[in-house]
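Here the complex is missing one protein chain, while the rest keep their positions.
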Amino acid sequence: MTKPLISVKDLTIRFKTDEGLVTAVEKVSFDIASGEVLGLVGESGSGKSVTAKALMLLNPDNAVYDPEGSITLNIGEEQIDVLSLAPKDRMVIRGGAVSMIFQEPMASFAPAISIGDQMVEQLLIHSDMNAARAREISIEMLARVGIPDPAQRFGQYAFEFSGGMRQRAMIAMALSTKPKLLIADEPTTALDVTIQAQVIDLMKDLVSEFHMAILFITHDLGVIAQTVDQVAVMYLGNLVEKGSVRQVLRKPGHPYTRGLMDALPKLDELDKPLTAIKGDIPSPLDRPTGCVFNTRCPVTLGEECESRVPVYTATEDGHQIACLLAENEGAPV
Amino acid sequence: MSETLIATDELSVHFPLRGGKLFGPPPVVHAVEGVSVHIERGSFFGLVGESGSGKTTFGRALLRAAPITRGEATYSDSDVTYDLPSLKDDDLREYRKRAQLIFQDPYAALSPRMTVRDIIAEPLEVMGLTKTRDETDKRVREIAAKCRINLEHLRRFPHAFSGGQRQRISIARALVSEPRFIVADESVAALDVSIQADVLNLLKSIQLEMGLTFLFISHDLSVVAHICDHVAVMYLGRLVETAPTRELFAGPRHPYTKALLSAIPSLDPDDHGNVQKLEGEIPSPTNPPPGCKFQTRCRFAIDICRKDEPKLSHLGFEHDVACHRWQELAEEPEASVVDPA
Partner (left out) sequence: MTDTANVDVNVDQKRKEAYFTASQGQLIWTRFKKQKAAMVGAAVLVILILSGFFAPFLTPYDPTIAGRNADYQNGAPNIPSFCDENGCSWRPFIYTYERTRSIKTNFRWVTEINRELDARRYLVLFPQGDKYTFLGIKFRTHLFGVDKGKIHIFGTDSTGKDIYSRTFHSINTSLAVGTIGVFIAFVLALIIGGVSGFYGGWIDSALQMITDAVRTIPAIPLFMAIAAFIPDTVSSEGRFLIISIILGFIGWPTLARRVRTHLLTERNQEYVLAAQLCGASASHVIRRHLLPSFTSYIIVDLVISFPYMVLSETALSFIGLGLKDPVNSLGVMLQNVTSADVLLNYQWYFIPVIFFITLVLAFVFVGDGLRDAADPYADTKK
């Protein structure tokens, strides 16, 4: 069995703040195989962005990585332990083997340098090619992501692109170094829905063409359904459910996932009222003891859920749920 | 028999652009152009569109927070009738008591320097609706309870609250003057899904309890489908289709509405939707295409579409659509596709 492209085990990240040590991510584990798309779903405070940034060591200086956790990158024969990379070696993962695209494309491009120059700079850093070849490849990539007149657009600036175009340009820039793993942090959230559909299609095409793995972070379950193979659901820093997209969306096992599905307005169920998950997401300063979701869980076992952190219960086909109920009764089949 | 609370006729909002030609009139952005709608009393009226559609500007124009360049708009409840474009001074102040706005961004809509109690009380104080501090406090507590705000939290400042809680404070502030008409501008867009449902349920229950009329502006069709009675779709400042909710979602007639609906990603991983994905970008509002504004991205566009702007045609059952070819498209959609030349 081939090793997964990236393997995250028991990743725990805390931040040093004025109010003390705040846990942002707790014992998160997942694997992504080559060519696979993993969706990381969560709301605010879930820790999904912090997790993603950890893969490229992009978290701010006050982040504390628990030594028991690990992030392992398997590229070819090489195995890289990301968390222990020296600063000078981090270039390999940033933009090289791993690339990232963000929610706000306007914020990712330098406003006073042309898009083309920024793409070329990226290529020159991560490869041996000369400037002319870098330019050629950049224009090719711009064309590949569906930007018309790529040669002309190459010399334009970020403000001359519309929102959807900028996002495509960002994808082009991220892919030009042919990364093994693309991290997409809420790439479609800021886009209009008709543009979002285009960008999702584009990403799916690119996955099959480049045989790239994608870590797709979003709060939008619809986008997840259409784009990913595997889903991991996060709540307040913990990974509560993991499985294939069909498993998780059709038969959600964790009360939180079920709550999310119920709270979503669905076009084909207009008669059903929207059921909210009661309460508010607790502040990270106020993390509940035991199972993180117990304060809002409609089927909480009370004291038991407050005192014990659930282990994963798994079905044979790999659907994992972190819930005491699932432990007791077995995961839904 | 419900009556019309807000009626607009060819309402337009134009903004002049800075810069442009040295001589002659400055270029103008037609943020809203020729929109005619009827909003019934007690209804939950949805207004959807993407960026540049003009939906926010329209909502603000109805509150006189954006200037009405042309057209008519009338507000009429059981007591008074106002002609909105010409409202001034005392009448305008009276209107402001009856029509309020809930903002999108819960983080920007509350003054960080005022306590929650003061924020909610501000409309009462500004409009002089209460005489004593006690009376104000009583009204504030009443409305806070209705919006499920913990009364002990009234002493706190906005920074103490999450997005969903802040939005409830925003709602309380809008409701405290007992208005009849509320414009909710993307009021749930910035909230997490689990909180969104909560706030939507709150809005719905308040509407029923207080007999309010809502104009619900959103880009999220699924939300609108669940909560609104009637929906209007805008594109580049123009109204392209309007119908009762079920009717619109069951049988959209305008190509844009159809594309919008099919672009919503389905929660079923195996359902990839029908292939109606739109190509191209939304045109810039400063440089709109001639004729029908949607023609640049419409698969069914023919010559007339490029020359004449379609007017709203009435289909019956309160369903209007602005498309030259709506009839043909309803009968034989696929046959009407025009191959790009």
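Quick notes
Labels for the chains are A and B, by order of writing; each one numbers its residues from 1.
Quick note on the criterion: a contact is a pair of C-beta atoms (placed from the backbone, for glycine too) under 8 Å apart; a residue touches a chain by one contact, two chains touch by 3 or more.
The shown structure was predicted, so the numbers you read here are calculated from the model rather than taken from an experiment.
Touching the missing chain, out of B:61, B:84, B:109 or B:322, is residue B:109.
When the full complex is taken into account, the listed residue touching the unshown chain is B:101, out of B:68, B:101 or B:329. Those residues of subunit B that touch the chain absent from the view are 63, 65, 92-93, 96-97, 100-101, 103, 105, 107-115, 119, 122-123, 126-127, 153, 155-160, 163, 173, 177, 190, 192.
One rule holds in what follows: only the chains that are shown with their structure count from here on.
Each chain gets one centre point, the mean of its Cα atoms, and the points for subunit A and subunit B are 32 Å apart. Across the interface of their complex, subunit A is touched by residues 50-51, 162-165, 192-198, 200-201, 219-223, 225-227, 245-246, 249, 259-261, 263-270, 272, 277-279, 281-282 of subunit B.
Listed in rising order, the residues of subunit A touching subunit B in the complex are 43-44, 162-165, 192-198, 200-201, 219-223, 225-227, 245-246, 249, 259-267, 270, 273-278, 280-281, 283.
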